[in-house]
Structures are given as structure tokens and as C-alpha cells.
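Okay, structure first, notes after.
Removed from the display is one protein chain of the complex; every other protein chain stays in position.
Order as written gives the chain letters A, B, C and D; numbering starts at 1 within each chain.
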Amino acid sequence: MQQVIRDKALSLLEAGKVDRVLAWKEGEFFYDQTPHVFKTAEEINRSLVYNGFSAANLSKYLVKETLKDGMIAVFLKPCDTYSFSQLLKEHRIPREKVWAVGIPCDGKLDIDRIRKAGLRGITSIREDGDRLSVSTIYGEKTVAKSDALAERCENCKSRKHIVYDELIGSEGEALDSGRFDAVEALEKMSPEERFAFWQKELSRCIRCNACRNACPACTCEKCVFDNPASGIESKAPASSFEEQNFHIIRAFHVVGRCTDCGECSRVCPQSIPLHLINRKFIKDINEFYGTYQAGENPDERAPLTNFDKDDMEPADAFRKGE
Amino acid sequence: MQRIGVFVCWCGSNIAATVDVKAVAEALGKEPGVVFFEDYQYMCSEEGQNKIKNAIKDYALTGAVICSCSPRMHENTFRKAAAAAGINSFMVEIANIREQCSWIHKDKVSATEKAIVLGRAAIAKLHLNAPLTAGESPVVKRALVIGGGIAGIQTALDIADAGFEVDIVEKKPTIGGKMSQIDKTFPTLDCAACILTPKMVDVAQSEKIRIFAYSEVEAVKGFVGNFNVSIRKKARYVDEVKCTGCGLCTEKCPQKKVPNDFNLGLDQKRAIYIPFAQAVPKIATIDADYCTMLKTGKCGVCSKVCTAGAIDYKQKDTVLEEQYGAIVVATGFNPIELTKYDEFAYSQSPDVITSLEFERITNAAGPTGGTLLRPSDGTHPHKIVFVQCVGSREDGNGCGKTYCSKICCMYTAKHAMLTREKYPDTEVYVFYIDVRTPGKNFDEFYRRAVEEYGVHYIKGMVGKVSPENGKLMVRASDLIEGKQLLIDADLVVLAAAIEPDKSARPLATMLTASMDTNDFFTEAHPKLRPVESPTAGIFLSGCCQGPKDIPETVAQASACAAKVIGLLNKDKLTCNACVAHPDEMLCNGCSTCEKVCPYGAITYESKEFRMPDRTTRIRRVASVNPAVCQGCGACTVACPSGAMDLHGFSNRQIMAEVDAICK
Amino acid sequence: MKKIALQNLPKLFSAISESKALYLPVDTESGAEFRLYREGDTLSEACNTNRSAKDFFFPQVEDMAEFKVEGKKIEVLDIRRESEEFVIFGARACDVKSFEILDSVFLADPVDTYYKNRREHVTVISLACNFPEETCFCSTFGIDAASPAGDVAAWIIDEELYMTALTEKGEAFLSAHAALLSDADESKVDKKKEEIAEICHRLPLQNLPVEHFKAEKLMEHFNDPKWAELSQSCIGCGTCTFVCPTCQCFDIRDFDTGNGIQRYRCWDSCMYSDFTQMAAAQPRLTQLERFRQRFMHKLVYHPANHEGTYGCVGCGRCLAKCPISMNIAKVIKEIGGEK
Amino acid sequence: MQIEEKFEPTIVAFCCNWCSYAGADLSGTNRLQYPANVKIIRVPCSCRVNPMFILRAFQRGADGVILCGCHPGDCHYTTGNYYARRRMTLLFSMLDFLGIERERTRLEWVSAAEGAKFAATMNDFVETVTRLGKNRRLEDLRCNK
Partner (left out) sequence: MMQKEALLPEIGVITDIRIDTPDVKTFRVVTPDGKKPFLHVPGQCAMLSIPGVGEALFSITSSPTNTEFLEFSIKKCGCVTSFLHSIEPGQYVTIRGPYGNGFPVESAFLGKDLLFVAGGIGLAPLRSVINYCRHYRDKYGKIDIVYGSRSMQDLVDYREIIDEWCKEEGINVHLTIDREQPEWSGHVGFVPNFVKELGFDTGKTAVLCGPPIMIKFTLAGLQEIGFQKDQIYTTLEMRMKCGIGKCGRCNLGDKFICKDGPVFRFDQLEELPDEY
């Protein structure tokens, strides 16, 4: 697949169809790829990669990249196309400046899960069918690919590409995933247990803003948390409230816009399951106001800009959970 | 830092009895920025207001906090006083220590504490107040009336009478509406046509009024004072200017089998027609669905007979763009569809008719020339059953309306009385739930029907009507006698509920005017502003707002006209000062705010900006029309970047109040 | 040289925590973290804790003063409590080196007394790395993972922990707990050191071309065209800064508690767009300038001001944590000339 | 035995200007009592209330926050309360999800004519929150000195 993508990138560049190509660049190891704007064939041949660790959602880079002149090609995995579509809907990206290439994805790998399996000093990883051969300083190991899959990919919501100019491989389908199971499990706990759970998780937050800055829905010109005029500017988890507040507001601001791409949890250096907060909102929306998938339909009204006269009251929402 | 004055009102003993006003004033005097404090018996009195004015001047105050009654009482009073003393009227904040403190608490200690907290919140808010000026927008001195029934006619006439131009848009070929179809009016029994047609003529002759008949409103843009309306004039295939209304074409047209909608389909008309003799404008119209020429290209009889050369088969719809300062909705009503009421056999027998059809049958200009005849066989009915509340006052689970249609009791009494008067040999039964006659001379009228004319009023429900051997067998219950009845009627007349015209819903969307669940337009206030829509510049006349009889409709129409005149009389409109405003540098252009604005006050524009990184960028940003924005704040919360804020109730102001209260 | 059997460590830990607060790296669901010793805690084997050890002296949020405001009057309250004596047990060589780097900033005149107060109250027991990770490159900066600095250095060899005092404080520590310790000879430790050195030789990033960065080439590095390309993928979060043991930028902010104003300092990041934002100007306009600042600071400015000591200890946290895997190793390779 | 001081919760009530604030006024006009713990903030419409405000209130020491608006269908601005209802439903559900006691937040529809309902609602809410005790799960310790 990597070669197919390289060839596509090369042909787009050579044909003059695009001026730049946004893809993943190889790192020091197998797993540390960096999103990169390729400008030359030489660069593409040398360092454009696509494999199980090409995890970053590239769609958000387009907001910045399309401010520049010229066309840019981008490779989008199915879930990335939802983000892309949502950004188009919000007028954050001029469609005409992007050549979107849909590419297949059979789930991305999470290096932290491999490390957690007790592997240290990982220097390279080879994908052999459903197994991974891992070379470490301390010897060779193999791991089942399914044990290294990122959480978001274990619970993949869709293999369908929502928007693209061309597609590599065949089109997939929206999947029936168990992505709300973890939310449900939390809902079943007592409030005390839930509170304890989130205290434990959120108290680890170091407010590095990785979740926010990586989130394809968080593209505000200036975030309310950075804006002294907003009245809620804050920079540090100075109290447990600040931790809660930041994550509630962050998630609330992307209600109906969050496509559940999972970048927030992927990038969190403290492994906080932030996606659960977003998913709770998504689950509530689906249950209260009918199924809604952000990024899927550009003409659909988002749940918070819509209403029904017979919407449920907050008190009924609680009763529903019981 | 503001220089704030705090003024604590005793309100006689209303506040002072439960709140230690001196303690409140002194406590608030210690708050940052407070340079003056005072308490007084009646702050709203002239003497009290003078105290405020003097303090503002003497202490160079930049703002005032008044701890008094509800801002709903005296906010304006104090704002005016502040303005008179030379500071912006929006630099006043009220702490409501009467309705929301002294009157609800008995314990003086806690009431005083609470009053101090409320005062602190007001001070905290005031610190963030900025002078506001309401914008102004010019007013186009012309009104649009949508609907040419009696409501529209009356409103138009009154507006024109005040010297303003008015356009009437009527979807039918003639104005006149439902009233033109009615025979007599209750409770005076004068002839509807006799009182309506002179008004129609007045409309036609008024220099201030233009009639766009056979036209519909297609799009509305703009806002109060400045509406841009697209009006579609449907093709009549007759040149309006050339047509003299002689009617020759309507006699010669070979296509005679066109259902006559003016007579509710009880008879037929030609494919080219003038709805009725007194139609305004009196211009022929070709019904394109039936015209042989338009359908096959072969015929052309009307064109041949028309001496004025007015027939134009090639005519197309035209769309006019017009500007208005105010829009009056007078879209009226229709009887509901009765297909769901098959127990009354409306669809099974032509002799089960609606009250409006009954009107046409008894009308001298109607299909029977005014003689009461059964539609099925043209015979004279000897036994007539009137059924009231068909589709009205239902429990909400059924297919009907929950509301009372209001006019049925009276017109049914009228029909019963007129029948008995003209045809004393006819027995008349009226089945009713209640007879509602609140209105001038209404009850007298109903009693005459019962007492003088011998109409059988039976409290009870009609269970079923079944056509049997040319008769209509009416099964009903008499609730007072407690027995079942079976009446072999010749004619059954159903008092169908009335509902807003179907065109009202799409129109409301265009106007961003709100409707209730029954599709009646909502008034700005049910008691105090009954003829205005909450959407500024939209006014309500007649049954589009709720069921009404003719006198009420005309009264409302005139009231509505008065409101329109009041608006058009102004050269400029003062806008709401507390409007939303975006911080363009923060705006992402995502369109979220636009979607929640109930007034269409937000648009997007692409503007060039000098960015902090010294580049120039064209960005899509929100723009609020202050003339339209009513200041609800829906957009401020919808905006994810916090770019949208509300003057007078800004994020930081409200948070400052929160902080002060929770301190 | 002293030693203690690993199975007796809990005894040592309890003994330490009787008199002083004891912090040690403990494995949690989300990785290793330093935390206050609780009975049952065991020493993590992980090379790196998620958060670095700088928190001990330079916590993410630190209250500095409180102000009471009434009318025009202000009162300043010094709300500092003297730090208690504490022990960090099991800091790795890189983290221990980071203390030296932080000292060179915070203890330089004028002294940061907030930092100093905490710093003076610590005893650091360092621990050699038996299993360095692929992300480790401390040797690039001359740090020996096998011979960590600190007050006491320690090695885990087989089922025993070997300890040797490096400072007076360290001596005091060992003698205070002498009852639990037995004497040991150094040969096993020397052998362990060789073993670790051998592993370090095999680390892929052990010798980054950092020597190419020179203070006298400051402007040349600054104007290197490669910064633009390197910085383009940076999303401007503060992850690298916040997990970094040597990043020491901070912000001073006021918080209105409703009863007064609390002045606190908190970590800040030169990667943030508002870091140098002024009312009317912004000297570091784009992510390029911010990105460059961070690495120039570590690789050029800091050594220029501190006798050639780099502002990086090669712990590898930023390599593991950066959302887009752009990191100092890649920067050193690109700008430093190799590749 | 030590007599415990009765816990007096801080309650913030956001009331829309057109219905609920007027309803609160009416409850005053009719001299209907409710505890002084309730402090009202006037907003133009229930849809003006940002989740930020509610969180802010808890941060600053509120023990309960109630939002009152016009009945659905009666909004002065036609649709504001419908949006408010969705926002608050989601926000309250989220707070519950994070383990914050759900009884601390409430959304009520109070018309300008419902002075009695306003007072009754406030009485009930204060009682509920008093029973819950001090807000500990969404507080900012810095603000609670």
C-alpha cells in the first residue's frame, strides 16, 4: 500500500495536479512518523511512509496549508474523511484547494500497547499478516496485531470514505462498533464510582493542550482558554476544578462537531481516555435526538443547532438512564 | 476603574421593613470602585431621581447601581435619570431587592445579607458595562398586506387612509376572501356582499393601494423597516391592463366543465372566468389546467371574442421585487378537510355539506340562485340537521383541533334561523356540545333562533350519518333527555372547524415569524401586543392569529393598521442596543450562530484582515444586523470560539455576577 | 558501598518515610509516576516516569503570594510554608542531571527562593538504568546511565540493591539507615556498569551529532533553512515542554478567589502562541520561531550561558510523547548536520 | 453533643427576562416565600446561558444551579428555550457522567404567571440541595477559603 500511495503522490505531483502532498514521513523508528508536506519526488521516494503507525489524522493541517497558494494533495483514512468533511462544512477549508485521496485502513497500531506488553527498547517492527515481529535491543519478539490495535481502531465506526476526489482500494462500510460499551459501563456505575474514576483520570492532566491542538474540530482562531477576554482563560490544572472544566468545555465546544476520530486520546501523553467524554455526548445525542454522525452529511443540521418541540427535558434524560 | 454610585431605595417600608437599607448601602460602599452611596425613601420619586442625578454630577460617577424594585418596574426610569445627568443610560444596573428579596423573606438578617449580595452582583456587572448606543435604521414607508380578505382589506384601507402606500398580495384572482362567499352575517343578518363590496371598491379606487391579485409571496429578506419581498404574479393569460372585465369571454368559452371553486365545487364555470360579479380586480383569468388552447393549442375562442385584445396565451409568471417597511399577515382560514370524519358521510353523500357550502346554496349569487335545494337531487329539504363542533374542541388524540373554532355556534344559529324564516315547513335540528355566545347581541340572537324560530337545539353528539334511500339517517344522542335519536334528515350541515390557511406555514418560515402548534401565528404578547408577531415589523390581522368572527377581524385589522401606521410614521427606527456582536478576529466563520438565530440577523461576509503574523488574509466572518437582532443570545452560546458576545449581557458580565453571588 | 536485598526494600522505604516524605517511581495503569510512598508500593522498573522529576522543585502550579484588596489598599501575604525534608528514591541519571541544569537557572543570581526552598530539602537516591530504552540518548550529553549522580547512587543487581554515597547528605542517609544495610564490594557494580555501557552502545540514538552545535555558530543555526520544514508539523501543544525534565519556562498569573488574589506560577511553553504575545507586538510570530526557540535554547543558548552544558538530558520523554513524533533527536540530526 | 450549624447552600438561578424573571417578581408581589439562598441572575433568554456560567458558579462555590425559562413554545424569542433545553440536557447528563450529583442542576419552565410555581420550585430545589450538602465534586478549593 505504501508503494501505491507513493506512486499516487508522485503522479499527482508530476502531472502538476498538485503542488504539495500531505502525508506521513518516516521517523527514527518504525512507529514515530510525522505528518509532512512533501514538495519533491525525491522526498517522497525517500521518506513517505504508510503503515500501521501512520496514525495521525491529517485533515486539520489542511486548515493551515490551504492558506498557502496552490493545490495540496492529502491522504485520508476513512475516519479522517469525516473530520475533513466536517471542516468543509464549517468553511474551514476551501474544497477547491485540496485533492483528497481516500486510502484504506485496517486499523492503526498503538506503540504504547506494545510497550505495555513488556517490550522495551523497540528498534523496529515488521508487519507479518496478523502478527508483528518486533526487534528490540534485548531481542526479537512477536505480538499479535490485534493486541496492538489502538482503542479507536478496535472500535472502528466506519470504513467508509465520506468525501474524496479519488479512492485507492475499495470502499468500505459504516460499521456497527461497540464504541459506546465503555461509556455504558461507566453509566452503570454509581455516581461515586464515576466521580472517583474521572478524578483518577483527569488528575493526571498536565494541560499540555495536545488533545486540543490535535483535535480536528478545535480549529478556533483563538481558543477560549487562551483568550484573556473570554473570562475562562486558564493555562494550568491549578485545581481539580480546572481539570474538569477544561475537559467539559473542550468536549462541549465540539458537541455535534466531534467525529469521534480519537486523536485526543491518541495524543494524550498521560493516557487519559478523553474520547469517552466526547463519546458520552455522541451517545446522548444519538439516544435523545436521533442518530447523528458528525461529518457524515454536510447538509444535516447539527444537534445543537436544531431542536424538536418535543425534545426531552434534562430530568427525563436522567430517568432514561435508570 | 468605574466610579460607581450606589443608591438604595427603601420603597417606603416595602424594602426597608425587611432589609436594613443603611447596612446595605454601607456594605456596598466598601466595594471596589464605589465612590458614593446613599439610601432614600423612594428612589423612583422625582426627589430620588434628583439625588441620583446630582450624585452623578457631583461625584463624576461613571455608573449607578440602584437597589430597588424589579428592573421590570423602573429600569427605564433610572436609565432616563442617568441620561439626564449626562452618562450613558446603559451605565445603570438594578439590584432587585424588593420583589426578589424584601417581599419574599421575613428574616431581616438574611434578607439584608442577600440584598448586599445582589448589590455586589450589580456592581460587579456594572464594572464591565460600557456605554451602549442603539443603532438606527431608515423605514421604507410602504406596507405589504398578505391576504385580501376582509382582514387584509380593512388593514390596507386604514393604512392607506393614514397616507401610506400599501400593497395587497392575494393568491386568488380577486380580493374579498371568505366574506365574499357568505350570504348574511350574524347577528344583524345584513347581507355580507352589501357591506363588503363597497370596501373592495374602495380598495380598487384608492391611489395608495396596489392590488397584486393572483400573486404569491415567494421570498422575504431584510428586516423591520427594510423588507425586500419577491412577489410572484402568476400568469392569468389575460392582460390586466387591456381587460375591461366585460365577461364576454367567460360566456363564450367552450370549456364548461370546470369546477367552480368560488362555489366550492357545487357548480361549474368556464376555463376563462371571473370568480364573481363584484370581483376586484374585475379581470378574467384562464384556468390553465382546463383551457383547451393552453393544453392542446387548439381553440382560441376567447381571444377571438375579446374586443380589447387582452388574451395572451404566452403570458408567463413574473416576479416583482418590492420594498416594504412593514408586513401584515392576513392569510385567513379554511374549513378543515372532512375526509377524516366519515361517520358524518361527507364523502358518501352530496347532501352532507359544510356550513360554507350551505352559505353558497342560500346565497342569491350562488349555484341555486339562493333557493335552498339539496345538491343531490335539487329538491327542497324538509328536515335539516346541523352538527356543531366537527373537528373542534377535540382531546388532542384524535384527528381534529383542540381549540374552539369560535364562529360555528353563531353561524349555525344564523343558518337555522334563516332556514326557518324562509322555509317554515322545514324542521331544523342543531346538535351541540355547548352553545357559546359571548358577544354583543349574540345570546339574544341564539335565543331568538330557539324561541322565535323554533329551532330544535339538542345537546348531544351525532354518532353516525348514513345515507339510506335518499335520506340521511342521523343517529344521535340527546344528553339532556338521555335518549338515543334517529332522524331521517334531508340535509346535514357540518360546522367544520376552521384552521389557518395552508400557505401560512411556509410564509411564517420566510418571515421568521413564530407559529403555535396549530399553525396560528404567535402574537408578541397574548394580551398586550396581540396584533404583532414577535418578529419586528410583522403584524397579524384576522384569522391567521386565531379564529375570529367578522367584527373581531375588522377590529383587529384596524388595530393592526394602527400599529403599522405607528411604525411607518417613524423616519428611523431605534434598534435594540443590547445586540449580539462578533469579535471578527476570533470568528471562525463556521456558520453555527447563523443557524440558531431566530431572526436571520446573522450573515457571513468575506473580509480582508491583517493577521497578527502580519499577513493579510481573506476570512469568512459573521456579521450581525443590529436592526434585526433582538438580543436573545442564542448565538453567543452556539459560538464555539466565544467570538459572539451580547452587549448588555456579556459573558464576562454574567460571570462577574456569578462570581459576586457565589463569593 | 552498601547493599540491601530487594525483598527488604519495603523495610527501607518504611524507615525512610518515618522521618521524611519519600517519593519513588511506581507503576500505574498509565505508566510510571513518582508518588508519595504508600505501604505496598514497589519501585518501578521503568526507565522514565511519565512526568519528569522536575515537579519536585518546580511544580506545575505553585502559589507565590496572596493579596488582600480593600478599596485602594493592598496587602501582600507570603503564603509559603517551608518545605519538608524529602527523599527522591530511584531517579534516573538523566533526571538527576536535569536538577543540575535547573539549578543553573533557578539558583543563578537573583536566586529563585521558591525553587531553592524545595531544592535544599531533598536527598536524591539515583538508580542506574538496567534496561535503557530505544528513546534514550543521555550518552549524547555525556550522561552515564550506569553511574548516576545524586546524593546516593544505586544499582539493582540480581536480587540486591547496591548503594554508594556521593555527597555528605548521601553519607548521612546511608548511615541513618545503616541498620538495614550491609557492606558490599564494588566489583559487582563495576560489572553491572560494563553491562549497561554495552547496552548503551547498541542504542540507536546514543551518539547524536550534538557537538555540531556551537555558541559561536548561534546565528548560523538560527538562520538554518531547515527549521521551516521541521516546524511545519508541530501542532503547538506543550507536551514536549511539560514532560521535559529541563524545560523551565513559566508564567505568573493571578487568580481571583473571591476572597483575595492568589498569585501563582505555572509551567508555560515557548511552543504556545501566546507565550511572547504582547499588547501590541509578537516577536515570535509563527510556530517556526517558537519551535526554533525551544531547540535553540536547549542546544545553543543554554550551553552558551552555562559553560557548554546542553539544556537536554536525553531522557527521551519527548520522543515517546510528542503527538506527531517531531522531537529533539530529529532536530539534532537535521540541523546538526548528519543525514 | 455538638449542634451542627445548618448548611446553607448557595443557589444560583438564571432566569430569562420575559417569563421566569417576571415569574420570580410575581412570586414576590404575592409575598410567596422561598429561602434567601436563591440569588437570581437575569438573562435575556434561557438560551443566553452558557455552560461556562454554570461551571463557573460551581467553581465559585455554588451548591446548586437552576435555569428557568419560558415554557417550550412560549419563548419570547420563539426558539431560544428549545436550544437551551438541548444544551442543558447534554451538559447535565455530562456532569452526571463525571459523577457530579445530578440533583445540583435543574432546568425548569416558569411563566410570568407562575409566581407560585417559581416559589415552589425554589423551595424544592433549596431543600434538595441542602440535603445533598456542600458541593465537593465540582468546587475549586482556591475559592473556598
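Throughout what follows, a residue touches a chain if its C-beta (ideal position, glycine included) is under 8 Å from a C-beta of that chain, and two chains touch if they have at least 3 such contacts.
Every value quoted in this text rests on a predicted model; they were computed, and no experiment measured them.
Asks: May I ask you to name the displayed chains that the omitted chain touches in the full complex?
Replies: Over the full assembly, the chain not pictured touches B, C.
Asks: In the full complex, which of C:I16, C:A32 or C:C270 touches the chain missing from this view?
Replies: Within the whole complex, the residue contacting the unshown chain is C:C270.
Asks: Which is it among C:V105, C:A149 or C:A172 that touches the chain not included here?
Replies: Missing-chain contact among the listed residues: C:V105.
Asks: With the missing chain put back, which residues of chain C would touch it? List them for me.
Replies: Answer for chain C: residues 64-65, 67, 69, 72-76, 78, 105-106, 108, 110-114, 215, 218-219, 222, 248-252, 254, 256, 261, 263, 265, 268, 270, 275-280, 283-284, 289, 293, 296-297, 300-302, 304-305 touch the chain left out.
Asks: Against the chain that's been left off, what residues of chain B make contact? List them.
Replies: On the side of chain B, residues 1 touch the unshown chain.
Everything below uses one rule, namely that only the chains that are shown with their structure count from here on.
Asks: Could you state the distance in Å from the CA-based centre of chain A to that of chain D?
Replies: Here chain A and chain D have centroids separated by 36 Å.
Asks: How many angstrom between the C-alpha centroids of chain B and chain A?
Replies: The mean C-alpha positions of chain A and chain B differ by 49 Å.
Asks: What positions in chain C touch 2 or more of the other chains?
Replies: As it turns out, chain C has residues touching two or more other chains at 255, 258-259.
Asks: Which chain A residues touch at least two other chains?
Replies: Correct list: 224, 231-232, 238, 304-306, 309.
Asks: Could you please specify the touching residues of chain B with respect to chain A in the complex?
Replies: The contact residues of chain B facing chain A are 517, 583, 585-592, 595-596, 604, 617, 620, 638, 640-643, 651-652, 655.
Asks: In the complex of these two chains, what residues of chain B are touching chain C?
Replies: On the chain B side, the touching residues are 30, 32, 612-614, 659, 662-663.
Asks: Under the touch definition given earlier, write down the residues of chain A that touch chain D in their complex.
Replies: Contacts found on chain A: 183, 186-187, 191-199, 224, 231-232, 238-242, 244-245, 248-249, 251-252, 255, 277, 280-281, 284-285, 288-289, 303-309, 311-315, 317-318, 321.
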